[in-house]
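Let's turn to chain A:
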Amino acid sequence: MSLLIKELWDLRWRGIILLFLTLLTGYFVLSNYEWFKTVTDIAQIEQGLKQAPFLNQLLDMETLNQQLLELFNNIDFYVWSQWFGKNLYQLILLAIIILTFPLFARETEQNTNYFLLSHRTRKQIFLSKILASFFSIFLIIAAGSILPVVIALFHDFNFSLEQALMYGLQLSVSSLFLYSVVVFFSIIFNDVIKPVIASVIVFVALGLMGKISGMLYLNIYRYMTGVDIFFTSSIQTTAMIVIFILALFILMGSWHIFKNKDF
Partner candidate 1 sequence: MQLTVRTICISIINTDGAVQGVTCLIWVKVDFHSGEPVYQQIAQSMKGDIISGKLSRDELIPSIRELARDLKINPNTVARAYRELENEGYIYSRPGVGYFIKDSDKKTMEEKALEILAKEMAGIVDIARNYQVSRQKFTELVMQSINSAYGGDE
Partner candidate 2 sequence: MHAVQIKELCKSYKNSSFTLQINDLSLEAGSIFGLLGSNGAGKTSLLKLLMDIVRPDRGYIEILGHRPSEREKLQAKISYMPENKNLYHNMTVKKMLDYASAIIPGWDNDKALELKNIFPLEGKKRISTLSYGEKTQLYAILTFARSADLFILDEPTRGLDPIMQEQMLQLIKEESWQGKTIIFSSHQLGEIEESVDSLAMLRKGHMVLNGNLDDLKSELFLLKLEKSKISAIPPSTLDIIATHHQHKQSLILCQGGMEARQKLQADFAFLNTENVNIKDIFLLLMENGGEEE
């Protein structure tokens, strides 16, 4: 049990700072719609959005133009595009890497594995680390998803708990998948730098993959930003199940490697 506490303790500064950053950014973004409207170049954003591949697939160009103009004057759109569509998911990506990369690799780098392996089984070690780190990531996801609900109480936009739960769910499942990738790298590499580099490469590659039209459904970031939730008010259930299974698969593979590794 105290191994779990120690793992959480190890994460405390990074976790607290990331949580604080998330809440601060969230507060700033979500409370400043009016200010945002005055300072932003609407045309530029329009251009950017037009080029977004998933939007192009969902709606044709004509409708897109109309809808965009309408939407832009809609605070709900603002909330989605600036928070879930941009800042939050980027912060979560950062959190996933920062909270996970040294999970196993640091013990190997510092040679503290011998102490750990003498007193706890590999199963206990693996589970404590996974639970502690993903729990921390999940806390940040939860905070980021519920924040709009709270702020909406003081501003003139609507954001329901139901919506928070939907965005939160897609964020969590997508994050679990990306998290499992970082865990994998943290186990196979023996120093802490390589997992960071490898994770960043994979995250970027996943993004590039998604830009290839025809592979839209493979874009993890589409699910992470909750595009479909905004435009269709529903969760992509099939995709979520598939991503969840993939994540579990990678985690099981990581466990298998950890279980059989020589130290």
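FYI, a residue touches a chain if its C-beta (ideal position, glycine included) is under 8 Å from a C-beta of that chain, and two chains touch if they have at least 3 such contacts; residues count from 1.
On how the list was made: all candidates are chains of the complex that A comes from, given by their letters.
Predicted model only: the values in this text are computed from it and were never measured.
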Chain A in this complex - touching candidate among 1 or 2: 2
Parts of chain A lying in touch with candidate 2, wherever the complex brings them together: 2-3, 6, 110-115, 117-122, 260, 262-263
